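For this depiction, one protein chain was excluded, whereas all remaining protein chains were kept in their positions.
Note that the chains take the letters A, B and C in the order they are written out, and that residue 1 is the start of every chain.
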Amino acid sequence: MPTNIDNRRIVRIEQTIVETPTVKTLVFKDSLSHTAKPGQFLMIWIPRIEEIPMSVMINSKDGYAAVTIRKSGVGSTALFERKTGDLVGLRGPYGNSYTLKKSYKKILIAGGGTGLVPLLRLASYAQKLKIQSTVIIGARTKGEVFFENIARKIIQDNDSSLKICTDDGSYGIRGTTVELMSKVLHENTFDCVFTCGPELMMRKVVDLSNENSIPVEASLERYMKCGIGICGSCCLDASLVCQDGTVFSGRQLSKMLDFGNSYRDKDGQRINYS
Amino acid sequence: MPTNIDNRRIVRIEQTIVETPTVKTLVFKDSLSHTAKPGQFLMIWIPRIEEIPMSVMINSKDGYAAVTIRKSGVGSTALFERKTGDLVGLRGPYGNSYTLKKSYKKILIAGGGTGLVPLLRLASYAQKLKIQSTVIIGARTKGEVFFENIARKIIQDNDSSLKICTDDGSYGIRGTTVELMSKVLHENTFDCVFTCGPELMMRKVVDLSNENSIPVEASLERYMKCGIGICGSCCLDASLVCQDGTVFSGRQLSKMLDFGNSYRDKDGQRINYS
Amino acid sequence: MDINDKNYNLSVEIDKIHLRNPTMLASGILGISQSIFERLYKENVGAVVTKSISVNPMKGYPNPTVISIGGGSYLNAVGLSNPGVDAFSKELSKNKKIPIMISLVGSSEKEFSRMVKVFDSLSILGYEINLSCPHVSKMGMEVGDDPEAVNKIVKTVRMNTTKPISVKVGVGSIDVVELARVAIDAGANIITAINTLRAMTIDIETMMPILSNRVGGLSGTAIKPIGVRCVYEISKNIKAPVIGCGGVSSWQDIIEYMMAGASAVQIGSVLGSNGPKIFNRITKDLKNYVEKKGMKNISEIVGIAHKY
Partner (left out) sequence: MDINDKNYNLSVEIDKIHLRNPTMLASGILGISQSIFERLYKENVGAVVTKSISVNPMKGYPNPTVISIGGGSYLNAVGLSNPGVDAFSKELSKNKKIPIMISLVGSSEKEFSRMVKVFDSLSILGYEINLSCPHVSKMGMEVGDDPEAVNKIVKTVRMNTTKPISVKVGVGSIDVVELARVAIDAGANIITAINTLRAMTIDIETMMPILSNRVGGLSGTAIKPIGVRCVYEISKNIKAPVIGCGGVSSWQDIIEYMMAGASAVQIGSVLGSNGPKIFNRITKDLKNYVEKKGMKNISEIVGIAHKY
């Protein structure tokens, strides 16, 4: 059994779960990934095609782990299309993680899409620590809502703490994650807010938390090559998302010029979020 | 503190002891060498001059060790001439060691010159295990006898068990180590014989022990470059003295064609003992 | 320089360049962001070298482009991905105090002269010409293996700047000392040695080369004795300061390179396992060493092994 996370493991896909027409979960056996902390990611190698970073999805079966992919470009589409029995490589888990303090009583978890992957892992850790979670799942439309059942299972103790919203109102509450969060903050007090999802959404979640003086942590994405602090492609201001992140605190983020404003392309050019 | 014996340690010579006009003991600090087993050797680096194998001499001071050099060619002469405060490098200890079985009651130790170095370490181990040792020190002439006091101190419990002989009778009993050993074997029984010294002497000690059906072990020397089983220069029949030795049993040695007959020069040519 | 500067006894001179200490960030490591350079400077780096910059932006190869092979060694074939001269000169435009060398890569004299013209007005120390990237065709080593091309490119850069020029050489198919000689004769001031060595690794489970480019460059611990040898041979045969590079992971490695003849030493792959703070730790360790040995300045040991 490899103990060095940098060792490349070749794993067989044991199960595939269709979440939406463009989102799929792949289950495989890897003990290091099984014990990943919430916010950590793997570098998944699709042989001769690409290697891409993926958050570690929860899998309760001992020694197993999973990733949830949204089909987009060459690499993610190739991974999306892998079938049960296919081989992929992986290394990691890398990066830091969300911090759950034992003193926390109640936390707010807000995200959407594949951003839910680290957040669900966080929610299950919180449950083990008997911290109460309110989870907001946001999506554009009904067909893009997934992980509802998994989320419900994790926070089973309190049904009302799972809240779903869609931009078009086709499912759950109508409105954005941030609008819903704003409402929830009026009615409850939280020890900390945790978020992952589209960066502009996270920027608003962080600002809102800062305004309400609630500690907040966000897990960020940047273009990654090495995943281990060598290549510099994942830089976010003076931080490396792969090594110093992926999780940053509201305090750190509020000082960053890049956060919510710009990212770097594959060639390292700075691109502004439209 | 280095734990890998291959790591080169640079040590300062803390003390030099003149044993005879051509034999000197150098004391230095090195914890790995301090705990060497009897029969093991170091590769001593005399910077920019040579690197030569040297048995580990006993030194009772914790963390300290020593080597005893007979001045001969370039390397040993340079080492002989090192003064207190000079630096030498070392790696090791390498090789196997004499085997002292707990069941042994009485052993015979026979050797001469710097061959006494591993034998004295052996005698001190035997003493700790409460095994009684008879030690024969052989030399050509009085001026070449050394380590008498050290040997006497180790086997202090029984004065009569230290026997010294010289070829010319100028000190101790007149005669060779083998002649003396032959006599001693008539008067005593031993569980095992241990020897180190000139190879032709060792050949006779081994033959005599085999004839008397007494287990025997000899520590051999061959030309060494690597000391770690790579270069092959120390080969003795199909064995490597550095890795499989330096200590071989009478059983192993009696099957060897090289033992007592031939060795290999620096270029690997086989040379017969004259 | 102020004698009270806490780095005083670590300061080194490399041609016209003065550094507060001999540590440098190697090219291609975290090398595209001014903010990161500032962070490294706070961590006490002596100077930084940027990612090798080309005239046009380059996406580089698909991933995997960087892989750890264990024991502190790495393979990479990033394919010289970089934002290109225009975006990058913007990146550095506000630089004031960070000692930066810009690494340049290209395949023609025209490209190099274009880049130097853009960069030369920035606040930078000088240039490092990358003639030794072993995994991009028509750039790097394919240029470095051709003495005539080296001569022309170095002359072109020389004509366009008065700043110091270092040429980065590697183990290719021309002797490293010969290559250094050609570079210095053409007007370079400094030699940086070495770059990565052409290497590859195959995953035996899938039977496939792991790097998307199949072949890449070996860096880290594995190459240190080769780098030390190259620095030793170049500094023995060529009258020019040498910057060492390859497999450095501790202050002892820096001392070894300096004894072999390096005036300063670059650090690359080890950032992976140690992060930017390694510069702070190593410079502290170097300071301890210099003090313990009672040296006035660390450069006393440069090339000292040649005495033996």
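Going forward, contacts are C-beta pairs under 8 Å (C-beta built on N, C-alpha and C of every residue); 3 or more make two chains touch, one makes a residue touch a chain.
The structure displayed is predicted, hence computed values, not measured ones.
Visitor: Report, in label order, the displayed chains that the undisplayed chain touches.
Guide: Spelled out, the missing chain touches these shown chains: B, C.
Visitor: Any idea which of C:40, C:180, C:199 or C:245 touches the chain not displayed?
Guide: Once the missing chain is taken into account, the touching residue is C:199.
Visitor: If the hidden chain were put back, which of C:105, C:143, C:186 or C:226 would touch it?
Guide: C:226
Visitor: By the contact criterion defined above, which parts of chain B meet the unshown chain? Give residue numbers in ascending order.
Guide: 4, 6-8, 10, 43, 45, 47-52, 74-75, 87, 89, 91, 225-226, 228-233, 235, 237-238, 240, 243-244, 264-270
Visitor: Quickly run down the residues of chain C that touch the omitted chain.
Guide: 69, 71-73, 75, 145, 171, 173-176, 178, 197-202, 204, 207-209, 214-215, 218, 221-223, 225-226, 228-229, 232-233, 252, 255-256, 259-260, 301, 304-305, 307-308
Methods note: only the chains that are shown with their structure count from here on.
Visitor: Two chains share more C-beta contact pairs than any other pair here; which two are they?
Guide: Looking across every pairing, the one with the most contacts is A-C.
Visitor: Between chain A and chain B, what is the separation of their C-alpha centroids in Å?
Guide: 66
Visitor: From the C-alpha centre of chain A to that of chain C, how far is it in Å?
Guide: It comes to 36 Å between the two C-alpha centres.
Visitor: Round to the nearest whole Å and give the separation of the Cα centres of chain B and chain C.
Guide: 51
Visitor: Taking each residue of chain B in turn, which ones touch at least two of the other chains?
Guide: Not one residue of chain B touches more than one other chain, so the list is empty.
Visitor: Touching two or more other chains, which residues of chain C qualify?
Guide: Within chain C, no residue touches at least two other chains.
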